[in-house]
Structures are given as C-alpha cells and as structure tokens.
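Let's turn to subunit A:
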Amino acid sequence: MQLDGKVPGGHISEKWDKYRFDLKLVNPSNKRKFNIIVVGTGLAGGSASASLAELGYNVKTFCIQDSPRRAHSIAAQGGINAAKNYPNDGDSTWRLFYDTVKGGDFRSREANVYRLAQVSSNIIDQCVAQGVPFARDYGGLLANRSFGGAQVSRTFYARGQTGQQLLLGAYSALSRQINAGKVTMFPRREMLDLVVINNQARGIIVRNLITGELESHDADAVVLCTGGYVNVFFLSTNAMACNVTAAFRACKKGAFFANPCFTQIHPTCIPMHGTFQSKLTLMSESLRNDGRVWVPKNPGDKRPANQIPESERDYYLENKYPSFGNLVPRDVASRNAKEQCDVGKGVGETGLAVYLDFEEAIKRDGKNVIEKKYGNLFQMYEKITAANPYETPMMIYPAMHYAMGGLWVDYNLMSNLEGLFVLGEANFSDHGANRLGASALMQGLADGYFVIPYTIGGYLAGTSRKDITSDHPAFKDATQAVNTRINKLLSINGKRTVDDFHRELGQTLWNHCGMARNEAGLKKAKEHIKGLREEFWQNVKVPGDEKDFNQSLERAGRVADFLEFSEIMVDDALERKESCGGHFNEAYQTDENEALRDDENFCHVAAWEFKGENNKPEFHKEPLVFENVKLTQRSYK
Partner candidate 1 sequence: MAWITETFTTSIGKKILMALTGLSFCGFLTVHLIGNLTLYGGQDLFNAYVEHLHSLGPLIIVFEWGLLLLAIIHILTGSILFFQNLKARPVRYKVNKNAGGRTLGSATMPYTGFILLLFIIFHLLDFHFVDHTTQTVYQIVSNSLSQIGLATVYIFAVVIAAIHISHGFWSLFQTLGANHPKYMPLIKNIGILFSLLIGIGFGFIPIFIAFIA
Partner candidate 2 sequence: MTKNINLTLKVWRQKGPNVKGRLETYYANDISTDMSFLEMIDVVNEQLTLEDKEPIAFDHDCREGICGMCGAVINGRAHGPEKGTTLCQLHMRHFSDKDVIVIEPWRARAFKIIKDLVVDRSALDTIIQAGGYVSVDTGGAQDANSIAIPQEIAELAMDAAACIGCGACVAACPNASAMLFTSAKISQLALLPQGKPEAALRAIAMVNVMDKLGFGNCTNEKECEAECPKEISIINIARMNREFLKAGLISTVK
C-alpha cells in the first residue's frame, strides 16, 4: 500500500498557513465536550497537554514517572534551534529547513520540516514568556551558540540544562492547567494497550504502577508522546524507563512503524567501562564548539595524552572536514570515531575512545570563560570518570542516543489509525535518517505547542465517532489480554533475569545493527533475537506480585516488547539497501567512506505493519518528494 502523507498543496512556505485556514475548527464551547488522552509528559506531551487544555479540551495526561517533570527530555543539555537570526549571521527559516533536511540525509518529509523551521521562532517566544531562563548576553538579549551540522549560530541554551529548563516550562504550563481542572494528571501509569474501535483510537489501558491495577480510559483522540526506543540497545543515553512499549502496542493494534532502523549515535558520550554498566552518559555536543577531537597518529600509542607531542596528534575531523571541522553532524562524527578506533588509534583502557581536548580553548579564552560555558558538563565528567577535563583531555565515544524512526504519521501528526496522534521522538517525521543537534527539543515543542492544537481540532470536527465509554467490550478485551500477558510473565519463573536478556539483546544489536551494519550481521542478529525471544518466554525470572509496586515486572514487559520490536528494526535495516544518516550499511559507501544513498530506490519512508508474532511485518511505502531542495551527496568538507 502506498501511504499518503496528506501534505497540503501550494508553495512550501505557504502550506502550513493555508492548511491551518482550511482545517475545520471546533467551536470554543464545544471543546469541553471532547476528551483527549495524552501519554507522556516530555516536551511534546507536556506542551500538548497544556496547549490543548488551554483551548478548552478535557485532557487526561499519563506519565510513567512519579511526576510529569521527570520525562527524559529533561536530560537534553545543549540547546534548542530556532531561525531567529538574532546574531545576524544569515539564518532564515529556509536555511534551518535546508540544514535539517540535509542533516537528515534527505529522508524526511519536506513539508513537515519546513513547518518545524517556521514555528521554531514561536517556540523561543513562548518559552521566554513562560520564564525559561535562557542564557543572555551582557546587554540582556538572548545568547546563541553554534551546533553540529550548521554554519550559523541559532542555538538557544540555558547553561548545559536546556532540556530541563524547557521541560520545566512545559511542566509549569501543564501544572497551571492541572490547577485549573482542565488536565487530570495520572502519574506512575504505564500504557499497556491502545483501544481501537471502528478503526479509531478511542482509549488506552494503563497499569497503575503503585497498585498494579489495570485502568481503562476512553477518549475522542489519543496522543502518544512516549519518546524513543533506543533503550532497545540496553546501553544508551536514554533514561532507564524509556521504552518502546506504548508505541509498539499501538503498532500491534495497526499503527505503522516507520524507519525503525534510523537510530542516532551521539558522538560525545563518556566511554563504556565494565559489564555492570547500566547506562551511558552523554555530554552535550556543544562541547565540540570549543573542544578539539584527536587521536594519536600512530596506532597503539599508549602514552598519556599530555606526553603526545602536537606533531604526533591526528585532529582527524579538522583535517578531513576543513569547513565544518569538529562541528560535523553527529553521524559523521560518530562514524569517524569508530573508524579511528577500528584502526587501533583509540585511547583509554578499552581503546574505544577518542580525545576531546580543551587545552587550546582554555589558552585562548581563559578557564573562566570555558567554565561558564561548560562548567556543569566538566563537573559531570569528573564525577563519573574521576578525571579533570581542565587538565587532561576528555575521552569520548559514540553511544546510542535518539530514534529518528517512530510511528508513521501524516502531516497532521496522525498515524494511519484515525484519532491516534504521535508527537515528538515517538513519531518519525522530521529528522529523516539523522537528527541535527538541538533539533529534538525544537521538534517536541513544535509538535506540542504549535501543531497538534490545530490538527487535532480538524480531526475532531471533521470525523464522526460513536459514543462509547470504557464499558465498551473492546476495553474489556484489551484489559484481558494485558492481564494474561502479565500473568504469563510472572508465571515463567525461569533462571535468567530480565536485565540479563536485555543486555544480550542490546549487545547483539550494537554489534550488528549499530554504527555500521552489513547484511550478514543483520541476518545473524535476526536469528539470534528470535532465539533470545523464545528463550525469554521460557526462562525469564520475574519476581514479585501482579497487584503491587513491581519494578521487575515493569521491566519484563518492556524487554518483551523490545525483543519483538527489534526484529522489525533489523528487518527494516535489511530492507534498506543503501546508507543514509544513522543507517550505515557497509556495502554502500563512497570511496571516502561516507554514506552512499540510493535515491532512486530508497527515497521513501518504510512503514511496517505488524502481522503477528513470527510473521514478517508488511512493508508500506511513502515516497518522499523533494520539490524545494536538490538531493545531493552530503558534504561537510
């Protein structure tokens, strides 16, 4: 089936304005008659809940943590892009649009990206009005910095805690609506199923994580803002609770999963150390503004960094990409680090690290300036590694960080299931095969503040829905299915822990579906995952009770979904016989080891329809049409 992205007509710069006019409106007094469920309270979920409630809808918002303030958006450090052009350095909506499409290696939907660039400025205005304390210059105006993949300074930031501050802004708007009674907040709830009636998303089943009770909630529309899935790799920079469950359960109910193989590897993370490790810590990419990346020129050089003379250092990014230097996009920076380590030039105990050196920046700007810009990041690095980055270069290595793939959505951010909207990292639309730094925050907030309030109105006003409540048999069936699965997990009582399975799954994916992929490896991974999944359902050990606070059970359900989901991910990687952005298939590369796209055969979105366990998912294609940018080989030289 060919998918229709429902991109409106007209010139790209007028599409959104015209479309907003064409969308049906819900009369203000009618809005209170509509119930909307929002799952997740990150930047997308928090901003969507607040904005929808402000319009007058009745919103029920769910989050997995104990408070809506803790969603993992909070951990984004570096900043948020906006085409404000405050520094007068040549930025514009068009340039942000172009950079994002190019950075995504031409695998995103043009119209969505343009809209994102258009509303980017409104986001900054909105956040400042909320009291988000962005960094400012001495004159009191907003400060900007540059970020990977761009040659203009368009990134707004709040020290190294931009995500936190933006999230707290959205959380404060949400709190205001909770106080006003327009949002009912359900914390410590995990969505375990989507209820679909007449091909329309009409509700969800959640587990109360404190009591273990299953609850049914009905609504006129369901908005999923449940983040990304790279915890499928076990070790990633995501928070421990990040998972694919909500998205994947929606997928099992008929929503298509798009481009699952597009995962992003972040180049500046603290290297791995030891098998007990539970997560990888990212340090903002903004560090590459002042830090210089290097490795020793000679493979196997084990001298400490300060004993390696300048002439024996290889500043490989600066040498290879003179115009972007250390600020090449994430996928390029990551792959180059891997390349250096593969030829034995990696540093540190494991040899899986490269240096990020601030010596020159400290000499140039003084320690105070560097401390002001990156103090908290340096402190964090020192806390984790017990090494002082003011004195010795940091060691960094790429780590799994972000999922560009996600549930398929059209221009309205609605999935192929009517009434199921997907925002933020959980959808696939704006970043293509690679996301540029400081764009995730922008997308989450754009979706929540400025897109969904319009498009959901168009849906609610334009479709007829049956009157249902959570007494409808579909809710009973879904609850029953969830219950059966929970009891199954608890009854296996095998010999391996959930984490043990998860770690093995992650290792397999990292080896074969990680920074570089090849057909043989992917096939091997697929076999392995299948076996692992079968073993999981026979040999996992989940202690504790169903009707209790049971973190082992929570994790078991998520890992079970990861196991199923990862097969689709590998299928997608196998099917995409090209290299682009985060998906680097070794068989398709240029002479200079850059990703080699195949625009003739793969300039499309691959959306997968779940067809039952052990069945291959069905492939659906949304062709990507580029009318405004020319598809070129990305070059950052």
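Here is how the candidates were picked: all candidates are chains of the complex that A comes from, given by their letters.
A few comments on the model shown:
Going forward, contacts are C-beta pairs under 8 Å (C-beta built on N, C-alpha and C of every residue); 3 or more make two chains touch, one makes a residue touch a chain; residues count from 1.
Quick caveat, the model's predicted, so the values are computed rather than measured.
Touch with subunit A in this complex holds for only one of 1 or 2, which is 2. Contact residues on subunit A toward candidate 2 in their complex (touch as defined above): 47, 50-51, 54, 65-70, 72, 74-75, 84, 86, 122, 124-142, 158-159, 161, 163-165, 168, 171-173, 175-176, 178-179, 185, 187, 210, 237, 239-241, 273-274, 276-279, 281-282, 379-380, 383-384, 386, 449-450, 453, 495, 497, 499-500, 541, 543-544, 548-549, 551-552.
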